[in-house]
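For this view, one protein chain was removed and the others were kept in their places.
Right after this comes chain A.
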């Protein structure tokens, strides 16, 4: 079906084929040579990214691949996309990935369990998909020529005009999606943080009264034995006068906020 569609597209576009008849693959222009070289670097970096056994090296090779793609965007005269790529991917996504690697494990040296056992099946699938895709794509778009002369098709002016004339509603919806993702990421990482926070609270005594009384007030509802443990560090860190109030669990919740309000 794809081949039929490609053949139909080839048949329906005689002007493109006529425009590209004069240009062959054996006499590439300078832009094409640059695109090929940067593309080779990008593809090699991507290969190393998915095959290396050192996890931090994988993230750093991903930087090379994404930066090479930014150069490809520049060669395709999409300069705004290129700088957005540099800002978002190279600037923030790779840093996020490196933080994730550092927080999940300490990957010093090579880790032998980076690859799964079904590597050869994955390789077979990937090579078959690559062969099929490359064959179809080359067969379909062999004669189509992109005219890169003239004003840039992806300059900031053109992109901004089209984005805010035709794409305003998806743009605003995307901002809502980003807000939802932000809130979701905070919720996902905050729940376990609230569980892990009470055992270790080495914060200075001036800042502890604000978070500790709600923690002490919520604990007596669950179990009285657990309430004395968070109550004691908070009582020890607060100014004297609190230890008698911290020992009964039922009164520690209401008593501590009233004292905090009194001190302020």
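Basically, a residue touches a chain if its C-beta (ideal position, glycine included) is under 8 Å from a C-beta of that chain, and two chains touch if they have at least 3 such contacts; residues count from 1.
Heads up, the rule we're going with is that contacts and distances are computed from a predicted model.
S.K.: Going by UniProt, what is the name of the one chain that was not included in the view, given "ABC transporter ATP-binding protein", "NADH-quinone oxidoreductase subunit K", "ABC-2 type transport system permease protein" or "Alpha-D-ribose 1-methylphosphonate 5-phosphate C-P lyase"?
M.R.: "NADH-quinone oxidoreductase subunit K"
S.K.: Touching the missing chain, which residues of chain A?
M.R.: 15-16, 20, 23, 25, 29, 31-32, 35-36, 39, 42-43, 46-47, 49-50, 55, 58-59, 62, 65-66, 69, 72-73, 75-78, 80-81, 84-85, 88-89, 92-93, 96-97, 99-101, 103-105, 111, 113-119, 121-123, 125-127, 129-130, 133-134, 137-138, 141-142, 144-148, 150, 153-154, 158-159, 162-163, 166-167, 170-171, 174, 177-178, 181-182, 184-185, 188-189, 191-192, 196
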